[in-house]
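Written below as structure tokens is the structure these notes are about.
Complex shown without one protein chain; remaining protein chains in place.
Entry: chain A
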Amino acid sequence: MDSPPITTAATDVQLIDDSEEFRTLRRSFRSFAFPVTIGFVLWYLLYVLLSCYAPGLMGTKVLGHVNVALVLGLLQFATTFVIAGWYARYADRRIDPPAAAIREAHGAVVHAPREAAE
């Protein structure tokens, strides 16, 4: 009841799952999301570890009272904004169009949710 089958025939969804279009879509998503996630988590951990174990480096002054620790912290903000923007662009071009195409090709079912009908 909570997750009614997508199409009437149970095999249809297996067919979509096996189709070339869907596999490409899945590859586009995973080949972006997985490595980028690993990348930013490592970059963040590097920052945390440097904060703990490299006080000399982190305390080095860059400009006035601004030190390396502060610059690296602000860089974490910068990379977060950049990755978010990068993903938005990527998803617009590589994920939304194929997802829409698959929805339309198999679109016996809802696009916009119709809760009242349930």
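Basically, a contact is a pair of C-beta atoms (placed from the backbone, for glycine too) under 8 Å apart; a residue touches a chain by one contact, two chains touch by 3 or more; residues count from 1.
Going forward, contacts and distances are computed from a predicted model.
Colleague: Can you match the unshown chain of the complex to its UniProt protein name from these: "Iron(III) transport system ATP-binding protein", "Branched-chain amino acid ABC transporter permease", "Cation acetate symporter" or "Transketolase"?
Modeller: According to UniProt, the chain not displayed is called "Cation acetate symporter".
Colleague: List every residue of chain A that touches the chain not included in the displayed model.
Modeller: Looking at chain A, the ones touching the missing chain are residues 1-7, 10, 13-14, 16-18, 22, 25-26, 29, 32-33, 36-37, 40-41, 44-45, 47-49, 51-53, 55, 58-59, 61, 63-67, 69-70, 73, 76-77, 80-81, 83-85, 87-88, 91, 95-96, 99, 102-103, 106-107, 109-113, 115-116, 118.
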